[in-house]
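The other protein chains are all here in position, but one chain of the complex has been omitted.
Now for subunit A:
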Amino acid sequence: MFELLGIPPQVLMGQLLLGLINGSFYAVLSLGLAVIFGLLNIINFAHGALYMAGAFVAWMLLNYLGIGYWPALILAPLIVGAFGIVLERTMLSRLYHLDHLYGLLLTFGLALIIQGLFRNYYGISGLPYQIPNLLSGGQNLGFMFLPNYRAWVVVASVLVCFGTWFMIEKTRLGAYLRAATENPVLVGAFGVNVPLMIMLTYGFGVALAGFAGVLAAPIYSVNPTMGEQLIIVVFAVVVIGGMGSIMGAILTGYMLGIVEGLTRVFYPEGSAVVIFVIMAIVLMIKPEGLFGRPA
């Protein structure tokens, strides 16, 4: 195989794959944030904690109830989504008439509490979660070794992102959601139960975070801090993509994962900050984000 700028292709492809996997998590998480922000006008700071909770629920299902990865991939998002609905009904719904800042503060507080509880019970050293048998091993592609599970993460995230995009942009239910994002009062005056939609949307958005958490469990160890590390980057992704654009959130997620991976190859020292540098540049040139509509 050829070498590019003195970089062996194994290294390049390896980092590209790693970038694509990180991008998969950025995409699913920023998608959830964008859906929630669109309808609720709340910047859901608890998103990282709920992603972590998704991974923990999968771990608990396995270790306490003997329920394996595949059922957990469905059950854990449902459990996290149901927990989100309880949060929405009991707390968030009281804040809609206030400035976004209050929603941000509340969800930030919730994130700290949820993380603190898990840290208290499970420590911070991380718990192992096995790759499901079906997806252990990998493929030798000639120029690199592709672990099956990592390929699955990319495929699963693409499917979920595409499914969500399709539901929002192409279905009648999605038309309600888009309309209520623009003018909830008028949609309510047509006879639609907007509070129910808001509740289910928050539940769905955080279920996406829970789903990402289950996907992450076999790759990263299940750890109470896994969400807080990721969520800061995901917020930068959302700022770059522009709040309120579904496709924007998805594409920016994958794109920035790949950019980060490439930076790790060509300028490793910059890989931790490259996304924030891009965020700063985007904010200067196009403050509404790459895919955002001007306010």
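Heads up, the rule we're going with is that a contact is a pair of C-beta atoms (placed from the backbone, for glycine too) under 8 Å apart; a residue touches a chain by one contact, two chains touch by 3 or more; residues count from 1.
By our rule, contacts and distances are computed from a predicted model.
**Q** Can you work out the missing subunit's protein name as recorded in UniProt? Choose among "Calcineurin-like phosphoesterase family protein", "Carbon monoxide dehydrogenase", "Amino acid/amide ABC transporter ATP-binding protein 2, HAAT family" or "Phosphoribosylformylglycinamidine synthase subunit PurQ".
**A** "Amino acid/amide ABC transporter ATP-binding protein 2, HAAT family"
**Q** Out of A:98, A:113, A:175 or A:232, which touches the unshown chain?
**A** A:175
**Q** For subunit A, which positions touch the chain that isn't shown here?
**A** Touch with the absent chain occurs at residues 172, 175-176, 178-179, 181-183, 185-194.
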